[in-house]
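In what follows, a single structure is set out as structure tokens and then discussed.
The complex appears here without one of its protein chains, the remainder shown in place.
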Amino acid sequence: MAEEVPIARSPIVPADPEVVAAGWAVSGRRSSAALRITDCMPLAKVAIKAPLGGAMAHGLGVRFGRSARQRWEIGEGEAVVLVVGAGPGEWLVLGPPRTQDRLRSVLCHTAAVTDELVSVIDLTHGRALLRLTGERSGDLLAKECGVDLADEACPDGAALRSAVSGVATDLIRDDVDGADRAPTTSYLLHCERSSGQYLFDSLLDAGAELGVDIDGYVPPGL
Amino acid sequence: MTVLREIGRAPDPMAMRLDTRPGEVVDRETAFTFYWNGHSYPAYEGDTIASALAACGVRIFSRSFKYHRPRGLLTADYLDPGCIVQVDDEPNVRGGHRLARPGMTVRPQDTWPSLAHDVKAANGLLGRFLGPGFYYKTFIRPQSLWPTYERVLRRFAHGGEVPATAQAPGGRPRYDKRFAHPDVLVAGAGPAGIAAAVAAARSGAQVVLVEEEHSLGGHLRWGGPADLTALQELRDLVGATPGIEVLTNSVVLGRYDDNWVAVVQRGLAGGAERLVKARVKCLVVAAGLLERPYVFAGNDIPGVMLSTAVRRLVNLYAVRPGTRAVVLTANPEGDATAEDLTTAGVQVVHVEDARRGGDVVRAFGRSGVTAVEVAGGRRLECDLLVTSVGWTAPVSLLTMAGNIPRYDERCARFRPDVARLPSGVMATGGIVGDGSTAELVAHGEATGREAANRADRLAREWRTMAPQGSGEGAARPAPRPESARIPELAPQPHPELFRGATHGIVDFSEDVSSKDLFTAVAEGYRYVELAKRYTTATMGPAQGKLETVNVVAIVAEATGRTIAETGTTTWRPPYAPVTLGALAGRSREPRRVTPMQPWHELHGAVPLVAGAWIRPDHYGDPESEVLAVRERVGIIDVTPIGKIDLRGPDVPRLLNLLYVNRWSKLDVGRVRYGVMCAEDGVVLDDGVTGRLDIDHYLMSTTSSGAATVWEWAERWLQTEHPDWQVQVTPVTTAYASVNVAGPRSRELVQRVVDDIDVSSEAFPYMAVRVGQVAGVAGCVLWRIGFTGELSYELHIPASYGLHLWERLLEQGRDLGVRPFGVEAQRILRLEKGHLIVGQDTDGLTRAFSAGLAGLVKLDKDDFVGMPELGWQRESGDDVRLVALRTADPALVPHEGTQLIDGNDRICGRITSSRMSPTLGRSVCLAQVAEHLAQPGTEVAIRLTDGGTAVATVSEHLAQVDLQGVRLRG
Partner (left out) sequence: MIVLTCPWCGARDSEEFGYVGELGARRPDPKAATPAQWRSYLYQRANIAGWTSERWYHRMGCRRFLTVERDTTTNEVRSVLDAGGLAEDQ
């Protein structure tokens, strides 16, 4: 009794109006506030474990503590992905919505060639993913995260894991182009799924005095 | 009655307000009113509560703690022990510091029935009964009266009324927190502190400058024209120097290991406080000096003030503190105070110079000073007595860094041992020594530069270690040369003045007199730490900042030792009081929910808080939920069950190590139940693990054990077997998990699976299948039976969990499907005799005690806890988990109820008990002593009312479906 793939739901209840994008129920809200938070749940999220210093690690080309945008051939097309050195021997690949199966098969294929022990696990649905954008995003995070996020310690492209609001969270500094093409400070926050709503609410609460606002999701969002 | 008149009359608007002073901080263009003790008073913007009231002639602000003597202003700043008030719903506000605001309601604290007529002032007459140790001696026997004593004592205690909520009026949060990572944090913004901050920032450091008062400048603010010029220059420098974050009305609470520095920021919008948790690379303590009160008879009468209090009132707030003054001075600041009073139109009737043998013997008056007796017996009429007899270095932050201050008799104060400070902590300014403004600034500058250097070295070290750098060249300039020389800042000589010829109050907050300290010493409390605790001197709201050195000096005097021999008491955090709200921060409690939580909430689920998880306990009627599962089909959201993805050729070795049972021969497509123990043999967790592929397994754990088991596996792999080829990935919330249980569960599951054959032959008990469910690929299904019924656990990618849940309810409507919660599940498993780790086992329960003998494979090469379990099996004198059948089927003994043997000794306890809807009688699991564990043995249950009831040990743990026919159907 096969059926259509249903609508996927984020752990974070979408702010009104709820719309469907790329098979996901997301918020259609638009904000131009100087400090914005976006639920980026629809992005594909694939976790990789592989030996340090091995062929798979070399192929991914990103060391622990850093992230990089790469253009990958996936199946019939290309995709821009963000490869994150998330832990020792641990990587996270973020891709456009609905690419997780293709990303996984590309990665599994590469892994098979290396002959190393490699785990490739689709965690698209297993993690929450938020983006915090704005010059004062560091000030907001300083309320909830004890790591020094100053530019010198945590420049664009940095990746680290720490506690944010008490939840183990991958923090990726991933600046975006602002309205006038000037780079704007932005962070991706990636945590275990069931804590997603709590983390989102906690950041909204902490950022209230800084004027943080919810901005809906627009694909591809990477 | 003079007091009554003063309080009761309409305030004389600013009768004591002076004409404009050069350094005043009040804005005369902005006037407003507020309320004190039920009456309206005028104030200017910039006034503190104390200065505004003093400007209107108010002299009494509180009643003292023990004897309820009237108290006025002593220091006119944050520390003032006489001016602690209730402001709106906020207790214990420091009236000498808190700025007056339009409309604020200020009330005195701890005065009953009124400030003017304080019933407890009778204590003053009974003073001899309230000597040191009074509370210890009086309220000790009989113990049965302790609750009464507590009620009596509570009425005599400090403290106002605590607000009922954490929200400030207007709904804004009252409290906040943030982290900070400054290179240099300067505590104190007098001339040296400002100079240090500017110099450090100019050297490239990110600086936080913390000042407890509302503006920068320290003592320069109430100084003469030269001081005010220097003040303006220093403030301009701060404004012009990038890289300095200025926190005024903020105070450093403590310095902890590795320069973890807590700062509380006060007076934010909405009255909020914010705790700043700063990891500081170099801390510069520039806390200045505090003026010390003098001990003599009558030293707490309103109108006796410190010289700094007078200079603040006159020069900052343009308030005339009296009309006729006597000044006792031992230093230039005291001399300057006499000059300030003259310019303020106060008649200085006499200056008593302590440097030339002058002294104050006693002050006279009740609600205010009326006269003073000075050395030689001369009596002078006055309403203001100013003392300027010495300084205390507030060394708290340095002692928190391990520094031991030493008494220096030449300058009559304890001084930090700056040569022995750790490299991350420096000191500058008055706390180090005395000097002109230029000398203080020079010392501060050199200290600030060196602090920046030290911070830079540490920053480089840390950044070299961190992996986040882009590697695109260091953003910082090359390291600077080694330290610049820091000039000397020697203390000026000062006479030693602590107590005069009479006894007076030492601790104004706690109402402890020098006589009390002499008594304590006479009673044997000869060490200052003991005398302090016995008398409670230094233990009140001022926390010793005003009184510690006087306490030490008086204990030294009473014991015939020197001050250096007596030593000081320990300075501990917090340096200043902080609300518990600020320490707690914004209300925040991690909360985990499943994808189906919105449905649960909509359908009346009663929430169960299980760790961070919020789960449905039941939907209104757990018994009928149980019957639905036994008779038809039920579904339960079991998403919190731990799931761990295991990959690699050595996974079986890991499973064999962690579980007590055997894992070598698990076929692909099969699941097995396993139990883990710790190295002491105590049951740690249980769950099923399925083999999805050759080198791919999915382990499940208990909900509460998910994180523990993951860490446990990592620990064994990383520290004992780093050579094993295993990768562990927690995937608990990657899947939403639903258990479909009941005789009709197969029918229901059949309706939602897309490509899985769920027939009994194709999908037997303890099998696992991967496939598409309800249109979603990548689902994992296993057939297990915690409830004792035919059941399937469906794990679906979590974003589709709600979809699956709704689909099951919709598809199962004709089958009578019902959602059930944790409570029904607990009853179901109890009927089936399945244990819950942590409920039916505890921190001492080893595997053989938990009815798991059949599982433990002692012939394996190794597993965690194996030796202990081997010895447990041999010893045979432990407890056993059994099912108990109460003689009275309606009796459900409380969980935790004790079992007693024939000799009235405890022999076990009930671990789980419920009324079974299936059997219509109670069912229990219990731990009993092994010799009583034989089926048919009778044990007694000690009921909570003291009576006993009889129960019999059952043959099986299970009470329903003993053969497991339902499970395997």
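Should a chain be cited, it is by its letter among A and B, assigned in written order, with residues numbered from 1 in that chain.
Note that in this section a residue touches a chain if its C-beta (ideal position, glycine included) is under 8 Å from a C-beta of that chain, and two chains touch if they have at least 3 such contacts.
On a predicted model such as this, the values are computed, not experimentally measured, just so you know.
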item	value
Which of A:G75, A:P88 or A:G211 contacts the chain that the document leaves out	A:P88
Residue of A:V81, A:V118 or A:L160 in touch with the missing chain, whole complex considered	A:L160
Absent-chain contact - pick from B:P467, B:P743, B:G771 or B:P889	B:P467
Interface residues of subunit A (partner: the chain not displayed)	52-53, 63-65, 87-89, 146-147, 160-163, 168
Positions on subunit B contacted by the hidden chain, ascending	256-258, 260, 279, 462-463, 465-468, 679-680, 711, 714-715, 717-720, 722, 861-863, 866-868, 871
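In the analysis below, only the chains that are shown with their structure count from here on.
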item	value
Distance between chain centroids, defined by C-alpha means - subunit A, subunit B (Å)	33
Touching residues on subunit B, where the partner in the complex is subunit A	173, 176-181, 206, 269, 277, 279, 459, 462-463, 466-470, 472, 475-476, 586, 588, 590-595, 598, 612-613, 639-640, 645, 647-649, 725, 727, 729-735, 751-755, 772, 774-776, 778, 797-803
Subunit B-touching residues of subunit A, taken from the complex the two chains share	1-11, 13, 24, 41, 47, 49, 63-66, 85, 117-119, 121-127, 142-143, 145-146, 148, 150-160, 165-167, 173, 192-195, 197-198, 202, 205-206, 209
